[in-house]
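One protein chain is absent from this view; the other protein chains keep their places.
This part shows subunit A:
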Amino acid sequence: MPEPIELKLDHRMDLPDQEDLLDRMAQGVISTPMDRPEGPLKVSGTASYADEDHPPGTAYGWFVRANIAKGWVTGLNTKELQTMPGVLAVIRDDRMIRNPAQGGDAKSPHQGPAEIFYKGQPIALVVAETFEQARDAGLAARAEYKDSSHKAVILPAQAKYEEPRSKQSSQGNLDRAMKKAAFSVDVEYDTPSMSHAAMEPHAAVAWWEDGRLTLRGSYQMLNSNAQELADALGVSVKKVRILSRYVGGGFGSKLGIGHEGVGAAIAAQKLGRPVAIALHRRQVFEATHRRSETRQRVRLCCDADGHLTGIGHEAWVSNLPGEDFSEPVTQATSFTWAGENREIGHYIGRLNLTGAGSMRAPGEAVGVPVTDAAMDELSEAAGIDPVEFRLRNIPETDPSTGKPFSSNRLADCIRIGAERFGWSERPKVPGSRREGEWLIGFGMSAIIRVNMLGDSTARVTLRPDGTALVETDMTDIGTGSYSVLTQIAAEMLGLPPERVTTVLGDSDLPPSIGSGGSRGAASSGSSVMLAARALRGKLAERMGCDEEELTLKDGTVIAGNRQRDLADVLAGDSLQGTGTIRKGKAEDGHRQSSWGAEFCEVAVSSVTGEVHVRRLSGVFAAGRILNAKTARSQCMGGMIFGIGQALHEEVFHDARDGSFMNRDLAEYHVPVNLDVPHMDIELLMDDRDPFANPMQAKGIGELALCGTAGAIVNAIANATGHRFRSFPVTLDKVLEKLG
């Protein structure tokens, strides 16, 4: 094949998009509910996940866990383990990590397996000929400790909380507003430690060839993951290649390089042969990340007409010592609701528990349900319908900064959702509707998730036969990246999607922001769009027309009254476009967010306190919807995640040593099919946000989660007449109030 003709298009998002380019394309595949190109591979079990393909000669690793919450490892029965069948190595290497990297760190997390910060921390790696031998030896490991457990801080109540200045803010005088207000609430909520519990356990297979590492892993952000891994190993990033073709769910737990990646790379280097490590489910739970527990105080006040005059939101969260990440609970509070007197507080405690990291929609996932439940409480105090109360308090501009919204469809989502759901049938008096032993209630919540853009590059190659190849290191963690990137290229190049091949999940490919923070599709999608646009420019040149006059459709090139086959126009050439999108000033001047509203009907047993979600309905605005099917699936997944958050999910830490006790999927409860009712999902297909990116699309992967649990607890309050301020609302908590 001849050298491709290289083209480039860089774009920094400084100004709102005014071209509406995707709306002017002719192929008609963007936004359609196209099936996943890789779907047949996944449902037939032939898509190969990280641990499903081992090079010949692979050895297997198993991590030894710390059995104390704080202290030092002073010895290990290494000699004994080395004599066990199949054991190749017992590794305690200073490059091994304490906890996985946080998303986007791009440098190694804390290293050194000797000092123990939490129970379950990996302290050694046993490598053997078979997985079973490695596990057997790993479970026979006996460490000696300098035990400082008595100094471990396990309970949030024992922690000393840091108050970083940059994370506190205040305007007006909230205390005074609370005193003067016609109605006010001052309430505390708490949410527990939670775990991502992705279906595919964390796994990595590492091998070195000529001094270069290849790592098949299950990761979300390959560009920064390669940097984290290289930094941990002390090698140049050029010496590291990470492959994550398919990822069986991440939810943030695979944003940063983890024990399995660093451990497999070190072991493969020491042994000179490939090493595979798949974390056991119990290790996934205790040695990756958790979502921090939160304690939240919300103060809200309004005048007699139900207009908010003040809003205060304080959050207490935790993490390991020395970690920068802290659950940004109040992230959406600054702009969602009106009110001139405002206070935000953010406090971080240091605990000897499994490290806290990003879990699906860090911040809003736990913050929005709480502020929204408090909004519900205030609407009840003020005697105003919850829908009406929220509609009265949607601000014209960001109330903290005065900046305009790039687009705010919250009111539309609430109105449309209320209509679709039949909100007018809501029991007006809490606790008044009954069907046998079941108490019936309706609840709703606003849904808010900030929108972000991340620097991303993609390469799109038009081959002489008129087919296209899309390449970027973007990952598909079940979200639909393969689908939407294929559709964007197909739309821009006027190709049927089956003529576009999308290759992802290889850190040698052009770097994207990866999957995380609901920005992957918009960011990597914009880079694909720009790369394809560069190709359009070249095709226009060959047709002797301006790009605006060019129409690409069904593999043909149309300019004026001329229509030619794309392959003819290419004339044996390959065109290779590289597109790069960069964050710019567009996000400085305007508040960007995705929006939604959810409505819920619950039935609460007056006998047992069991809560059944009967209906869950959501309306969402996230700018341009790139694929109606994958977008809907993301919303469905978010809503189901929210059911779990409201009713089921909770890490049980033993208060004595922080042990994560329910570390399997039998006892760490997430919703099962029977817990999930009929769900009605409506996407506002006409929405566009020109400030977001050239596609005018916004994040949708996490959106639907950000409030679901609020809608559910508000419905429980409507059903029972009682407020439940501790998540999850398990039946014991309900029973206590039902009396």
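Miscellaneous remarks
Rule of thumb we're sticking to: a contact is a pair of C-beta atoms (placed from the backbone, for glycine too) under 8 Å apart; a residue touches a chain by one contact, two chains touch by 3 or more; residues count from 1.
Basically, contacts and distances are computed from a predicted model.
One chain of the complex is hidden; its UniProt record names it "Xanthine dehydrogenase YagS FAD-binding subunit", one of "Cell division protein FtsL", "Oligopeptide transport system permease protein", "Xanthine dehydrogenase YagS FAD-binding subunit" or "ATP synthase subunit a". When the omitted chain is restored, the residue from A:78, A:148 or A:730 that touches it is A:730. For the chain left out of this panel, the touching residue among A:11, A:36 or A:65 is A:65. Note on the undisplayed chain: of the listed residues A:35, A:498 or A:664, the one touching it is A:664. Remark: the residues of subunit A touching the chain excluded from display are 65, 67, 85, 132, 135-136, 139, 282, 437, 607-610, 612, 647-648, 652-656, 659, 661-662, 664, 666-667, 669, 671-675, 730-732, 735-736.
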